[in-house]
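Only one protein chain is missing from this complex, and each of the others stays in its spot.
Order of writing sets the labels: A and B. Residues in every chain begin at 1.
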Amino acid sequence: MAETPWITPAAAIAESFPDGLKELGPRVQVNLRGDVTDSTFVNAVKTATGLDLPDAPNKVAAGKECKALWLSPDEWLLVGEGEAASLVQSLEEALSGQYVAINDVSANRTIFEISGPYCHQVLMKSSEVDFHPRAFAPGNCVQTLIAKSQAIVEQVGREMFHIYVRNSFSRYAGAWLAEALVEYSETS
Amino acid sequence: MTQAFRTTSGGRIDRRKAINFTFNGQSYIGYEGDTLASALLANGVHLLGRSFKYHRPRGIVAAGAEEPNSMVQLGEGATTEPNIRATQISLYEGLTASSVNVWPNVEFDISAINGLFAKIMTAGFYNKTFMWPRSMWMKLYEPVIRRAAGWGKAPTQTDPDIYDHMHLHVEVMVVGGGPAGLMAALAAGRAGARVLLVDEQSEFGGSLLSKKRQIGAKDEAGWIADMAAELEAMPDVTLLSRSTAFGYYDHNYLCVLEQKTDHLPAAERKGKVRQRVWHIRAGQVVLATGAHERPLVFADNDRPGIMLAGSVQTYVNRYGVLPGKKMVLFTNNDAAYEAAIDLQAAGGDVVAIIDCRHEVSGELVDAARALDIEILAGYAITGTSGGKRVESVEVRAIQKGAKVYTSAARQIDCDLVAMSGGWSPVVHLFSQSQGQLEYDEEKVCFLPGKPRQAQQVAGALAGQFTLKECLAGGYKAGADAARATGFTPKRKPAAPEIEEPDLGGIEPFWIVPGSRPIGEGMAKHFVDLQNDTTAADIELAVREGFESVEHIKRYTLTGFGTDQGKTSNINALAILSGILDKPIPKVGTTTFRPPYTPVSYGALAGRNLGDWSDPVRVTSIHDWHVENGALFENVGQWKRPWYFPKAGETMHEALNRECLAVRNAVGVLDASTLGKIDIRGPDAAEFLNRIYTNAWAKLGIGRVRYGLMCHEDGMVFDDGTTARLAEDRFLMTTTTGGAASVLDWLEEYLQTEWPELKVYCTSVTEQWATVSIAGPKAGAVLKKLAPEMDLSHENFPFLSFKEGTVAGLKARVFRISFTGELSYEINVPWANGLALWEAVMAAGAEFDITPYGTESMHILRAEKGFIIVGQETDGTTTPQDLGMDWIVSKKKPDFIGKRSFTRSDTARPDRKQLVGLLTETPDDVLPEGAQLVFDPNVPKPIPMAGHVTSSYYSAALGRSIALALVKGGHGRKGQKIFAPLEGKTVTAEIVDPVLYDKEGERLNG
Partner (left out) sequence: MLNIDCPWCGKRHETEFHYGGEAHIARPEDPAKLEDTEWAEFLFMRTNTKGYFAERWLHSHGCRRWFNVIRNTVTHDIVGSYKMGEKPPKLPKRTGDAK
């Protein structure tokens, strides 16, 4: 299959993003639904991906090739590098016959990375959720609103967050995040 | 003569930093640390404006947020702001301000003539006078009175300033940075809680900024500095000065307005956030909002130069300003004596203290006597004189316990009257948080009762009026708040030695009669200075039958406006209590509402302006549309191309061209915005059977079906096509605007009504970009892009889909049609949308492929009589109303909406039903929304027969077409119907809604 450019609406403005904000390239994203209390399901996912699916809300479980973000009691977003099709296929094979849903959603959302000393301030301007280190830490994720756009926020480092935004909102959300950083870019 | 009223030393101003400013066109000099009010007083300016109703000269009364009078127009041009209190404006270089509510100017104000008619301008005057005749309201009363009564001018240009919002979660929020608030923040901070301390003033310290006190080894300034330093060193303590907590909402949610640059000269503000609204969620809130001093209500108590005693003290001690050089103090309490003592110490002259109590004694009284100040105990001010500034007061002895004068009047010359009627705790935020107030007879004020939210109170708000009480009470409140949020407070520090005079007692004295009974003669006893409400107005309101404090408030306007009765509420209800002969607690208070002080619209909007008012959603092909001249339509939050005009083309011409291209060759539409939901699980087909009105069990894999969804009431709420991907898997499409609500709807039924169904729903709307090609040449275009795909009608029939490669991209192609033409919807991963679109444009070039927008799509579907949910439906439309009985299963035992179809109302024959309309004159395009009647010639009001839901000019038919909902429309085909429009009545014939290609032959190209 021919290589095609990966163009999200945010790409057009990403070049002018201030330090501390960038749009990441495409990642494998697969939405998985199933019954986490059913060991057949959990074991099959482990076999296919090496992941222990997090059953605690708003946690991220890291594996070798991908990680799993808790989205709801029966829903996870698997995120990794490589080929979505092969991840989908190995999940489909391992979970064949089970009551599950597996969807390649790699194109559904784009990912912004905010980093540096002001990332908490940016989040305070953009979200009503408490991201203070006392309440939120690397390995946590949350589905919430960034400005008025639905988003998944994952903390990946002490001063680094990934913000997953549905593509149609990405220009709005990207511009919003960039603007939120301006105040600090000029003083630093 | 500059700053003639500045003291020689002292105050928290920086005398090395002179600041130039302009007021009413006149240049003045003040110092850094001044407010506009203190700088004006330093220059001897008392007259700041005119009163609301009577246009009486008014001056500065207070020193902070409680100031009722001195509102000014600040700045010029786009950044001008009306009605800002001079007492809350930090002075900055180049400040310009002017009086409001004056015309032509503050010295000579023409409307002051209102004062002569004061007799008739009593409570309810506006309501009584300007209601009738009604026709005069818009012509005369409204414009003229608005101009005369207007306060300030709203800017006419766009606000260039930057505002934003920030969200903060803390365990303990402390409101008020006075001694109690500082101690509370310290206790909570030392315990390890996340703490926010906010204070409206430019620096922390609260009442201590106005008083001289020794606290342990430090004076008040040193103590404040130590406290602030320790708090600043705590990493999880946030300190915000110039920040007003203006609203206290449910579950300890508070809003704070931080004024970040308002104190800076214009040049230093550029590019910075001017104001920030903080949204706080707090585990515990400590309210330490202090107290406001009450004026005394006496005859003509509103002249410039009549001020609150505590504010006089503030101007003297904090700003180094003598508000007057010959002062009379009028009080009912000891504490106010301190103002006299401090003014005298600063070089002013206190000519008399008028104390309405008969027995006066105590530390402060003795101190005043020691300064040889004359104290007239058992006396009251019964009148004042002076034009634009108070010049003298008239005092008389009063009989104890009765308001009878026992002496002749004595004139005392003065240029300043300090008054104190006691202190009212600032209960506004406490009240907003739903806490109930309790009246304290001894302290003569309302105090917070039991809080309704997770909250502590401390300091003067809690009736702790001495510094010693404040420090102890503040620490306790902070420690309690920390403990309640899971922290262990540190041991309480030893109480410092505090030098503080005994503040003595108070006797209520709510109203001071003048030389004549209240309401007689020209003298006025003002209760609410901002709204010009007098004691006589309250009496009149009671005489006219009002008793409830809430009614009195509305009738007399007391407590209204930007002031919200900070100085007037308690006096008003105490006076009311006297008139009604009911104890004060029985009269009750009015409701305190946010905002505590005014907040600009800019601050409330924050960054949610313009393009950010609502998120703009765009497809991956959006920029192509922009570059190719598309005009856009908002559909939900989406921007969709409306149509693509070519240079010089009118809308009508563009639409005709786009529609004819689809009918005669091929058109292309960006359909990426449609909602897409993956539905999977062993019970998926059963689930669709219950959700849609038609049957789904037998739909073959690879096939597509159109479906309608209804709510339980039988009304249509969404439609779309759904494809069967596998035995247990479907892909549902929804309307563009309905995607989120449909997914919520599906989840609701799966989670709440039918948890036994094994079905998962996953939104994949933005996984797929969708390019729809339609027209007789659509097949030829697709063939070029997907040469290996079998497009024969046998192997790729209408209402089916195929997976394959299109333009080198992995794709899913649906053969469905919303135009009635041969049509393919090609889906590729979202970020490949533009690549697909460009490939389609290139492949279609030889057929003159034409991009079209939503307007042409609407015309094309209307020609076919296809509905649009939300246009042909409005939440009261059933499938049967739409003539879509064919899609309502008779066999399924149950589905959502079914039971309601047989309700008497949904089954009645005269419901509004969908029909087509053809106007008698083919060029007449009816306006959408036009009301329809069966007979335009009957007397008005004419019974309505229905309305036009869609209306266009159809190029394919060479005439106008319309869809309409008409009462009993299905049985009226062939009949005439009329649209009475402005200036003409259009006649139309009711016809079948399908107007083009009734046999559906064009679907196969």
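We take it that contacts are C-beta pairs under 8 Å (C-beta built on N, C-alpha and C of every residue); 3 or more make two chains touch, one makes a residue touch a chain.
Because the structure is a prediction, the values reported are computed rather than measured.
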Hidden partner chain, touching residue among A:Asp52, A:Glu128 or A:Glu159: A:Glu128
Statement: Checked against the full complex, the residue among A:Asn31, A:Asn58, A:Asn103 or A:Ser126 that touches the missing chain is A:Asn58
Field: Candidates A:Gly50, A:Pro73, A:Pro133 or A:Gly157 - the one touching the absent chain
entry: A:Pro73
Message: Going by the contact rule already stated, which one of B:Glu748, B:Glu838, B:Glu920 or B:Asp992 would touch the omitted chain in the full complex?
response: B:Glu748
Message: I need the residue numbers on chain A that touch the omitted chain, in ascending order.
response: 57-58, 71-73, 75, 128-129, 142-145, 150
Task: Identify the residues of chain B touching the omitted chain, counting contacts across the whole complex.
output: 249-253, 279, 281, 434, 436, 452, 712-713, 740, 744, 747-748, 751-753, 755, 893-894, 898-900, 902-904
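We take it that only the chains that are shown with their structure count from here on.
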- prompt: Approximately how many whole Å separate the CA-defined centres of chain A and chain B?
  reply: 33
Statement: chain A contacts chain B in the complex at 1-2, 4-9, 12, 26, 31, 33, 74, 99-101, 103-109, 121, 124-125, 127-130, 132, 134-135, 147-149, 166-169, 171-173, 175-176, 179-180, 183, 186
Task: Name, in rising order, each residue of chain B that touches chain A in their complex.
output: 164-169, 194, 236, 271-273, 279, 281, 607-608, 611-612, 614-620, 622-623, 638, 673, 678, 680-682, 758, 760-768, 805, 808-810, 829-832, 834-835
